[in-house]
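Just below is one structure, and these are the notes that go with it.
Of the protein chains in this complex, one is absent; all others appear in place.
Let's turn to subunit A:
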Amino acid sequence: MRGHDITGTVVDVGEKQIVLLDDDGSFHNVPRPNHSFPLIGERYMHKVKRTPIMSFSKWGISVASFAVILFVAFMQWPFVDRDHEPAYLLAVDINPSIELQLNQEFEVIDVSGVNQDGKKIIEEMTFNHRNIDQAIEQVVEQLKQSGYLSSDQKAHITATWVHLAEEEKTTEPEIDQMFSEALHDHQVSAKVETLKQSEKDYQELKEQRLMKQAVEENDTEKQNVSDEDEESQDEDAQSEPSKNKRAQTDPLQNKPAQSESSQNERTQSEKNTPTKPVKENQKEEKAESKNQSDKKKKNDRGKPVNKLDPPKKDQPKRGNPPVENKAEDQSAEEQSNQPEPSNKQNPKKKKDNQQIEKSPKDAKGKQKSEKAKNKPERSQKN
């Protein structure tokens, strides 16, 4: 009926409308024009105005509303989109330490190297929105290529899973399994340790680590002055690229340099349990210091021993990244190597070195027993 004129017999005329009886028997109510008043029984034709399908105002309204919807949607977008919001952090520590930032969907959104080696590793990788398992596989592959992992030597990998968004409790991917699969695929062996930490703990740990690095750098500068002659004597099996660097820095103290050292050496150190060499160390040092320190011990306790003490206080009970362990392992090992050359020279000087060397490690705070044992050494220094 729309769009056609309605013709019919007038049945009723009201104030506003005329009721028509169509020829086919249906009734129609049509508006009554102002100056027209048909008689009942007359034929009447109602002209339906042909309006455009959509009037201009309707167009305007629809376009405007559409624009508003678009605008609102656009405004909402960044809040809705969680793809770019870091929700998790996966820290992978072998010696190169890498941090992977993951979003809600476990896709990698950012990668950063914590130390020099880590930065080097990630330079050669692209992680754009890969899934976590792919990313892990890639990390393993890259580590293998760079020679940090191999099939015959067992490396120690610590993966720390940090939950940034606290309110949401989602199921966490099985990092353990992903690593072991990736390792298996690339036919390398490593001991994988996975940890879960809150963001706070992790940040503290990271700070400690950075501080430690800074201190170590300071130390190396000192040692470079004093121990320049020592450097060539220890550690023989070394890879070529690191050699230049090592010529400039002290191999004992500079961590990046250490990490670049040959795989054999590194893996050896990793094979040892982290505590063992430390204990040896302690025994050694204890023996050296016993004579002197016992009496001074009490006096020194009250004093702040060095600037690295504060981080020691809030030691995380678990989940020390292996970097630290390793660093200690290595230093322990190196120390055990050290005596030969250093004894020949000046034993007293050597002692100093050891003490300087030791203090930053204390800051890392391995074990409580160690802390106690270290005290006398520090007092020696004073």
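Assume a residue touches a chain if its C-beta (ideal position, glycine included) is under 8 Å from a C-beta of that chain, and two chains touch if they have at least 3 such contacts; residues count from 1.
One rule holds in what follows: contacts and distances are computed from a predicted model.
A.B. asks: I want to check something: the complex is missing a chain, and I'd like its UniProt protein name from "Transport permease protein", "HupE/UreJ family protein", "RNA polymerase sigma factor SigI" or "ABC transporter ATP-binding protein".
C.D. replies: "RNA polymerase sigma factor SigI"
A.B. asks: Kindly state which of the options A:Q17, A:S62 or A:Q76 is in contact with the chain not pictured.
C.D. replies: For the chain that is not drawn, the touching residue is A:Q17.
A.B. asks: Return the single residue from A:N29, A:N131 or A:S189 that touches the missing chain.
C.D. replies: A:N29
A.B. asks: On subunit A, what residues meet the omitted chain?
C.D. replies: 1, 9, 11-15, 17, 19, 21-29, 32, 35-42
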